[in-house]
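A protein chain is absent from this complex, but the other protein chains hold their places.
And now, chain A:
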Amino acid sequence: MSTTTLDTSAQPIDRFVSAFQVNHGQALNGTNASVAKRREAAIQRFQELGVPTRKQEAWKYTDIASVLDRPYTLPLGPNEADVSARDLDPYLIDDLDAHVLVLVNGRPDHSLSQLDALPEEVTVTSLKDAGTHPAFKAHYGEYADAEDEVLTALNTAFVQDGAFIHVPEGTELEQPILLLHVNAAQDDLLMQPRHLFVVEADAKARVIGRQLSLTDARTFTNTVTEMFVGERGYLDHYVIQEEDDNASQVLSRFGYHEGDSVLSTDTFTFSGEVVRNNMTLTPDGPNCETNLYGLVIGHGSMHVDNNTLVDHVHADCVSNELYKHVLNDQSTVVFNGKVFVHRDSQRIDAYQSNDSLVLNNDAQIYTKPELEIYADDVVCSHGATAGQLDEEGLFYLRSRGLSQERARILMMKAFAQDVIDVIEVEPLKALIEDRVQDRLRTFAS
C-alpha cells in the first residue's frame, strides 16, 4: 500500500499540514469543487484550532494529543492488505441475515462484501463511488461540524473513502446492513474513514457497524459519520467496538433528523486503547424521537470517553439517553452527556441517565451529565450513579444457592441488561449478550 509517513520531528499541526499536500491527489473526488473547497476550509480550520489539549473542557479527561503524536503513516492509495473472506467468517454475526459491506482499513472492499440481496433502489457502496449520487450532493458535509470540532476538521481535510448508504423515500429495508470495519494494518496507521447514511422520508433502515482488528498494529482511526433521516423516517444505528488493545479511535457521529422521525444509536465498547465517541444528534422537526444508548465494559487499561450532545433545536420532541459502564482493572471511563434545549424549543421531554459499576480500586470514572436549557415548558431530567455491587443482593443470591462467581456475574449482567434489551435485532442481541457474558466471567473469577 502506498503511504506517507508523518514527520514526527515537526509540530503535530505542521505534520498534518504537509501531509495534506501529499494527500491532495488521493483525497475524495479531487476534482469535485465543493468537496475540495470543504477540504481546504477544513485544513485551514484545523490549523487555527490546533490539537486539543486537556485544558479544553471537551478533552479534560482524555489526552488525545499524545495519541495523535505518534509516528503513524497515512494511507494514500487503495488497500493492498491481505484479507480473505475466511478471515472475516468469525465476525459475521451468527444467524444474521444482513447486507454486508466490508471496509478494510477504512475503505470498502467490494470483493469481500455481500450486497447481492440488496433491493435495487437502495444504495450501499463506497463514498468514493457515490460522488454523483444526488443524496451525496445534498447531504455530504452538511451535518458534520468541521468548524468547531478539530478532529472532524482533520477528517474532512483528509477524506478519502468510507461507506455510503442511501435508502430512498418510502423504502423499508427489512434486513439490516452490516458494516464490518476491519483493521488489517501492518504498520502504525492513521485512518480517517468517512461515512454517510441517508434515510429518506418514510424510509426505514438498521445499520450495524462492527469494528475489529486482525493485526496488532498500533492504529488511530478518526472516523466521521453523518446521518440523515427524513420525515417519518427511521434509522437504528448500532456500533460494536472491539478493536485491538493497540487501536485508538475518535468516532464522531452527527445525526440530523426531520419531523416525526426516529433516530437511535447504540454503542457497545468492549476493547480498544483510547476510544472517544463524539455524538451530536439534532432532531429538527416536531415529534422526533432521539435515542442514545451505550454500554462500556472496561478492562485492562482501556480509556473510553463518550461525549454526547442532544441538540433540541425544535419544539415538541422526546429524547432518551442511557449509558451504563462496568469498569474493572485500570480502566477509565468518561461520560459527558449534554442536553441543550434552545430558546423556542418548548414541550421537550429529555431524559438522561448514566450509571457506573466500579469493580476495581484502580478504575476511574468521570461523569458530567449536563443540562443547558433556555425554554420553560420542558421536562428534562438526568441522573448519574456510581457504585459497586450491592452486598445485600449478592448475599441474597448466595442464600439461594448460587456460587460467589455466578452471583457476581448475574448481578453485573443485570446491571448491563437495560442497554442490551433495547437491541431490536435478535441475532445481534444474542451476540452482545455473549460478548458481555464472556467478559464479565473474567471479571468475576
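Just a few scattered comments:
Criterion: contacts are C-beta pairs under 8 Å (C-beta built on N, C-alpha and C of every residue); 3 or more make two chains touch, one makes a residue touch a chain; residues count from 1.
In the analysis below, contacts and distances are computed from a predicted model.
Only one of "Electron transfer flavoprotein subunit alpha/FixB family protein", "Fe-S cluster assembly protein SufB", "Sugar ABC transporter permease" or "Branched-chain amino acid transport system substrate-binding protein" fits the UniProt record of the hidden chain, and that name is "Fe-S cluster assembly protein SufB".
Within the set A:Asp95, A:Asp216, A:Asp377 or A:Glu405, the residue that contacts the chain not displayed is A:Asp377. Those residues of chain A that touch the chain absent from the view are 57, 327, 343-344, 346, 356, 358-361, 363-388.
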